[in-house]
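Structure first, commentary second.
A protein chain is absent from this complex, but the other protein chains hold their places.
And now, subunit A:
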Amino acid sequence: MAFSSHSGPVSPPGTVLAEARHIRQFYHKDSAADVQVLDDVNLSLHVGEIVGLLGRSGSGKSTLLRIMAGLLPPTSGEVLWKGKPLHGPAQDIAVVFQSFALFPWMTVEENVALGLDARGVPAAERDVLVEDAINLIGLGGYENAWPKELSGGMQQRVGLARALVVKPALLLMDEPFSALDVLTAENLRTDLIELWSEQKLPVQSMLIVTHNIEEAVLMCDRIVIASSNPGRIAHVLSVPFAHPRNREDQAFRQLVDHIYALMTQRAPIVSEATLVNSGANGAPVAPAFRALVPVSITMLIGMMEALAAPPLNGRADLPVLAEKLQLELDDLFPLGESLELLGLAELEDGDILLTDDGVHFVLSDLDERKAMMRHALLHHVSLVKMICAALDERSSHTVRAERFREELEASMSPDYAQQTLQTIIGWARFAELFDYDEEGDRFFLEDTTSE
């Protein structure tokens, strides 16, 4: 238990430990223009605080964490670590990964000792430190186990012990609990906060990247909310509650609601009209297409039906809906946004409400729903409009998908482009707008080929 000794002099609370200045990050591509991941991000971490970096997928929060860890050089801007520019991983910054990142061929003990062995710490000293870290994090007795023998929660404890054993001043955690089940995650969060409050952790500050709003409010002293595409810092909130915190507390619930509201009030969707204007102004060209998260048509319909049903009657508080549907933020938002994109629902102040079209959709039969979806896709999704136009132009009524993939890749990474295309194919198939031939990688109109 005597593990609280910090490496080096302990700075008084409030001192700036790490500082990211004007970080911009581009995703490099060989062919077309680069895709921007982070845009002018400034963030400082102080001694004695837990900071939560809250954002959706596409907000570049994991990228920012890697930049602060020195694992990734920013395209421009710099990270100051204890006042000096950071080039590459520093000795007293440690990272905990979402996937645990344990070496399957090392025992728990060997995994924990990794950082010490790399530094050449003498065996006797190393063993003491490893044992302390293992006991601190509640892994005592598991020293000789192989990672695959452990449950996810225990594996993440190994990840934590491995990070703590090098006595880092800063602990960076990349969605550390999102790969765990609800109970395990809660258990680990509570243990970690308890150790932190009792000042048993050898760290001076922690940064937790997460997409779970409640988790951020439960653990952090300060919450930084990032917006998406490209990632920017949208809001900074301080959390005034003392540990341990109670999820059912009125003030706690209010803060969660408030953050939901902040996160739904997104930057306005870039329409093609504003695109042309911003291009003319000489400002950087905003992405022409938005990346679509894979949302299946059945999920969309399920969500609308749940919304329309009696207790909600077409309008719901997002946290409440999340709980009712047992969805996490990262699942709920894409659903809401997709519905909004199609004009079937609207997001407003942390609420979601069905539009008139949405209500009509729910009340319709299958054929009518398909017709409405056709209409919505053609009017609201420019990519679908383009594909349909191209298909109509050709006498063969087929068109290569590669062409559209390339166009998408001009504004997003190849992975997102592929995912977006797949989502659109799924929707279009439901609407019976066009079909896709995977083998030939082409779109085609169903009727013409069957004749």
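Worth a mention:
Operating definition for what follows: a contact is a pair of C-beta atoms (placed from the backbone, for glycine too) under 8 Å apart; a residue touches a chain by one contact, two chains touch by 3 or more; residues count from 1.
Keep in mind that, in the parts below, contacts and distances are computed from a predicted model.
For the chain of the complex excluded from view, the name given in UniProt is "ABC transporter permease subunit" [choices: "ABC transporter permease subunit", "Fe-S cluster assembly protein SufD", "Diguanylate cyclase" or "Phosphonate C-P lyase system protein PhnH"]. Only one of A:48, A:70 or A:414 touches the absent chain when the whole complex is considered: A:70. Within the whole complex, the absent chain has one touching residue among A:81, A:97 or A:430, and that is A:97. Within the whole complex, the absent chain has one touching residue among A:52, A:115 or A:176, and that is A:115.
Think of the hidden chain as still there; on subunit A it touches residues 28, 30, 66, 69-73, 87-89, 91, 93-95, 97, 99, 101, 103-105, 110, 114-115, 117-120, 144, 146, 148, 162, 166, 439.
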